[in-house]
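Some notes on the structure that comes next.
With one protein chain held back, the other chains of the complex are shown just where they sit.
Up next is subunit A:
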Amino acid sequence: MEKKLSVSAIKQGTVIDHVTAGNALRIVRLLDLPSGKKQVTVGLNLPSIAFGYKDIIKVSERELTADEANKIAILAPRATINIIKNYKIIKKFKVQIPETIQSVIICPNPVCVTNNEKITTFFYAQQKKYTILLRCKYCLKEYSPDKITEYHT
């Protein structure tokens, strides 16, 4: 049987694979992908052997930097970034949670000053083996990533 890609291959650019199912559109907004006028293809709820379901994002003619990739780590901690040239993967790396995360997460604490004043949110990320703990610099509350439900996207 002929093997077919669910999302068509790109000649040049970046493939963000193994995105947590349901988060691809948030990442598209977070990285402001449509503004570059480059072709962006998104696949939602694709079957994944490892995770059951996954999302995938393909951006033509744009190479994602490691910093940009790490910015999405909170939304897709298991994502893989593939840099493509002439339909071939020339670089592949996993996202890494940065030590600090600015202006991405909305603090879930309604009485946190960041939800009431016009300021950039700031979180410290602490990785303990396979769990991540996010601490708001302002209200000092700590959250696991599944408690974060809103993003500045």
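Just so we're on the same page, a contact is a pair of C-beta atoms (placed from the backbone, for glycine too) under 8 Å apart; a residue touches a chain by one contact, two chains touch by 3 or more; residues count from 1.
Definition applied: contacts and distances are computed from a predicted model.
Asker: The complex lacks one chain in this depiction; which UniProt name from "Aspartate carbamoyltransferase", "Electron transfer flavoprotein beta subunit", "Molybdenum transport system permease" or "ATP synthase epsilon chain" does that chain carry?
Answerer: Going by its UniProt entry, the chain not pictured is "Aspartate carbamoyltransferase".
Asker: Among the options A:K38, A:R62 or A:K137, which residue touches the chain absent from this view?
Answerer: In the complete complex, the chain left out is touched by residue A:K137.
Asker: Write the list of subunit A residues that the hidden chain touches.
Answerer: With respect to the unshown chain, the touching residues of subunit A are 109, 111-114, 116-119, 136-142.
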